[in-house]
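All protein chains but one are shown in place.
Here is subunit A:
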Amino acid sequence: MTQTTQNTRVHTAASARDLTKTYGRGDSLVHALRGVDVDLPAGRFTAIMGPSGSGKSTLMHCLAGLDGATSGSVTVAGRDLAGLDDTALTLFRRDHIGFVFQAFNLLPMLTAGQNILLPLELSGRAVDRVRYDQVVGVLGLADRLGHLPSQLSGGQQQRVAIARALVTQPDIVFADEPTGNLDSEASAEVLGHLRRSVRELGMTVVMVTHELDAAAYADDVVVIHDGAITAHLSDPGQDELVAALRGGRA
């Protein structure tokens, strides 16, 4: 079943069409997204880049079904999210989407192992032991499973979050500034893990970041500025990336 899904999977893991998101009304109306069209390819590590307030997090929230769009459509894993009510959306997220956030990723009262298994527990799915051990092994967490988040370093906490995102075998993993709170060594480690999960586990990862170093780990880079996409680069070189970001700043 899983196998067929993967074979027949469209090469786009998530896409947005004419996606608009506004906040407030009247004078305080803010356009966070202005008619965004984007296709995020499956099996790739895509970075969404842009300065603060560019709308990159809003784009991610809309793509991940965490927030509703004002207009336009979002398709994830072949499913149009527009028609789903809150409960359906929640159940969809549960089964198809994984998350890694910048901070406050883990529930403080659960151990690392319990945090990793939480999404499975919420959906009532049986734990796939092989998958669990594989993910825990890849992320080097085997000896940390019994620890509470407060007993883990920032890098370890983010690795637990990645493990949690991967264990359900989601169609797409969204990472929102996953290295925002980490030092450079831990950042490199976390980004390396994200890339390995794409290369070795065949996952699709979409990461929101404003750090050039982080984007360098990605296969594709989407540049967003003022709520609109200004570039969508495939395997960009450092210079190309800098130029695209600069172009956005014009």
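Operating definition for what follows: a residue touches a chain if its C-beta (ideal position, glycine included) is under 8 Å from a C-beta of that chain, and two chains touch if they have at least 3 such contacts; residues count from 1.
To be clear about the criterion, contacts and distances are computed from a predicted model.
Given the choices "NADH dehydrogenase subunit E", "Transglutaminase family protein", "Hydantoinase/oxoprolinase family protein" or "ABC transporter permease", state the protein name listed in UniProt for the chain not shown.
The record for the missing subunit names the protein "ABC transporter permease".
In the full complex, which of A:D86, A:D143 or A:E185 touches the chain missing from this view?
From the options A:D86, A:D143 or A:E185, the contact with the absent chain belongs to A:D86.
I'm checking contacts with the chain that's been left out. Which of A:S54, A:N105, A:S197 or A:T230 qualifies?
A:N105
Touching residues of subunit A against the unshown chain: what are they?
Looking at subunit A, the ones touching the missing chain are residues 57-58, 61, 64, 66-68, 86-87, 90-91, 93-95, 99, 101, 103-105, 107-110, 118-119, 121-123, 164, 176, 181.
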